[in-house]
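Working notes for the structure below.
With one protein chain removed, the remaining protein chains of the complex are shown where they sit.
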Amino acid sequence: METNRYNKGIEVLQQMVSQETLNATVKHIEKFSPDMAKLIVEFPYGSLYSRPGLDLKQRSLLTIAAMVASGSAAQLDFHVQGALNVGLAPNEIVEAVMHCVSYAGFPKTLDAMFVVMRVFNEQGITYEEV
Amino acid sequence: METNRYNKGIEVLQQMVSQETLNATVKHIEKFSPDMAKLIVEFPYGSLYSRPGLDLKQRSLLTIAAMVASGSAAQLDFHVQGALNVGLAPNEIVEAVMHCVSYAGFPKTLDAMFVVMRVFNEQGITYEEV
Amino acid sequence: METNRYNKGIEVLQQMVSQETLNATVKHIEKFSPDMAKLIVEFPYGSLYSRPGLDLKQRSLLTIAAMVASGSAAQLDFHVQGALNVGLAPNEIVEAVMHCVSYAGFPKTLDAMFVVMRVFNEQGITYEEV
Amino acid sequence: METNRYNKGIEVLQQMVSQETLNATVKHIEKFSPDMAKLIVEFPYGSLYSRPGLDLKQRSLLTIAAMVASGSAAQLDFHVQGALNVGLAPNEIVEAVMHCVSYAGFPKTLDAMFVVMRVFNEQGITYEEV
Amino acid sequence: METNRYNKGIEVLQQMVSQETLNATVKHIEKFSPDMAKLIVEFPYGSLYSRPGLDLKQRSLLTIAAMVASGSAAQLDFHVQGALNVGLAPNEIVEAVMHCVSYAGFPKTLDAMFVVMRVFNEQGITYEEV
Partner (left out) sequence: METNRYNKGIEVLQQMVSQETLNATVKHIEKFSPDMAKLIVEFPYGSLYSRPGLDLKQRSLLTIAAMVASGSAAQLDFHVQGALNVGLAPNEIVEAVMHCVSYAGFPKTLDAMFVVMRVFNEQGITYEEV
């Protein structure tokens, strides 16, 4: 049932981002296009993130790499917040972005790293390299 | 020392692919451009894959997602073999490619899935969805 | 209901491609990953192509442009066949690909044009420019 | 004749955007590089948009899809304004962007949707989903 | 005058590739779509390659980098042949592709290097790294 898929999606989203971020993103789009918002909830979250086979940490790594490689820095902050909330350590997130440089090249990787730096800064996360 | 970095890279590569695959790829390029082959060994493998912070399974997931998203199906078979050898289950590899559809779209994801299907078939891997 | 969405997707697909093409693509994937095949049917076809607001001809134009621009020539033949079956004239398909050159550049546009040439040739479609 | 092609381009542009927008874009570039501005007028507008075979509404759909798929959100506002002026309904524009999600993925599609939201808001366009 | 632009384009193309290659590419497309072939001649060659300000060697370098970065390996052989004919040394072409790895990542760069290897091999070019 659709309802089921939507509910599963919302459940995943609530594990990933704060209510405030959810309001500023999915709920913000919903006011303009309820159908677009429904697709976001049902498809990436209700149909893929909620599948078994990989856990949320693994899925967050995949999402970060896919977004770095497609140059989608503008929405990466959402997924950095998500990665932190599902339990990836700050160090793992930086490492994940750095890993992508071989595949996505330096410019896209640096665009992404600047987003990570900003989100960590906003959330008061201190990150130290070993 | 460079030697160190090169050696580290070869070490990682040997965990990831068979000697036969290594010969058909890195060694094949080496005959044409020794410097390009050296960059491949030293940079993605000697400088990134060999870093601590993420294990080889996590790095394989990142690589797969980055390659799906940048539409690089032509060289994905190398990395599917790598993913299997570092210990990702066939099911996790299919799941990883499927996850990318939200970020990379269907055409690039399907191009990648066809590569996975071919590699599994060549290696006699039977994969069953739950 | 999911069933509903799946059925809608199959309905759209049957208007777009021959049973033979459907078997060689969606059904072929289904044998490997039933869940991936289900996503293909339910999402692009059951959730988007089947929406009101734009007709199948308009959606075919959008799909062609999106695929030219993302360099996805490998799966374009499916969508050229689809465009013909939903009623776009051969001339409109060539024109659509040509239009994309301003946005996608010549290499990607030519890769796509070669696919159009091949499909037209296979289907015995004679196309003449005015 | 070149003059002819330039004039045809200007004619198309005047159907697509206001004089104010034309000044802020093409004329703005012209002050820096007259040759670049000439290319813009003569090539996409004078040589492609002005061709028969597809009307301006169909060409606007193709342009939107190509731009969503290549992640070019920065200049999409020009083309959203153009789409409205050649007669696409607000609803068709939103639908066109939404359609692209299967090919371009969610991040690029949402980047584009935010541009549509901004342009509609600036122009006082009220859009309601059925 | 258009004729002028077309003639300039043909002139540049004749400096870049053999008549045989020209027949297999531009003339091949011309049989299907004379207008597409005309765009190819007039735009990249008649309007850009033929401009002063950069010589053909510099333009060949730019083209190679742009094609590596957009993952357009399928048509790179044409431009490798062109680069050789306008006077770039084999060594400069390999170096140009290698340089792109920082911006385009390894997979796209290697796809391109394999094309260079094939063209050099077909043309009996022996290349030796210093």
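As written, the chain order gives the labels A, B, C, D and E, with residue 1 at the start of each chain.
The rule is simple: contacts are C-beta pairs under 8 Å (C-beta built on N, C-alpha and C of every residue); 3 or more make two chains touch, one makes a residue touch a chain.
Owing to the predicted nature of the structure, the values given are computational and were not obtained by experimental measurement.
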Going by the whole complex, the chain not shown touches A, B, C, D, E
May I ask which residue of E:N4, E:N91 or E:Q123 touches the chain that does not appear here? E:N91
Touch with the omitted chain, as defined above, among E:V12, E:M36 or E:L61: E:L61
Which of these touches the unseen chain: E:M36, E:L84 or E:C100? E:C100
In the full complex, which residues of chain A touch the absent chain? 71, 73, 94, 98, 101, 105-108, 110-111, 113, 117, 120, 127, 129
Hey, which chain C residues sit against the chain that's not shown? 69, 101-107
Go through chain D and note every residue touching the omitted chain. 29, 32-36, 39-40, 43-44, 66-67, 70-72, 74-75
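We adopt the following convention: only the chains that are shown with their structure count from here on.
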If you apply the touch rule, which chains end up adjacent to both chain B and chain E? A, C, D
Compare the two sides of the chain A and chain C interface and say whether they are made mostly of the same residue numbers, over half shared, or of different ones. same
Between C-D, D-E or B-E, which repeats the contact pattern of A-B in over half of its pairs? C-D
Turn needed to bring chain D onto chain E - CA fit, degrees, nearest 5: 180
Rounded to a whole Å, what is the gap between the Cα centroids of chain C and chain E? 30
Of all residues in chain A, which are in touch with two or more distinct other chains? 35, 39, 43-44, 51, 66-67, 69-70, 72, 101-104
Chain contact topology (line, ring, star, complete or other): complete
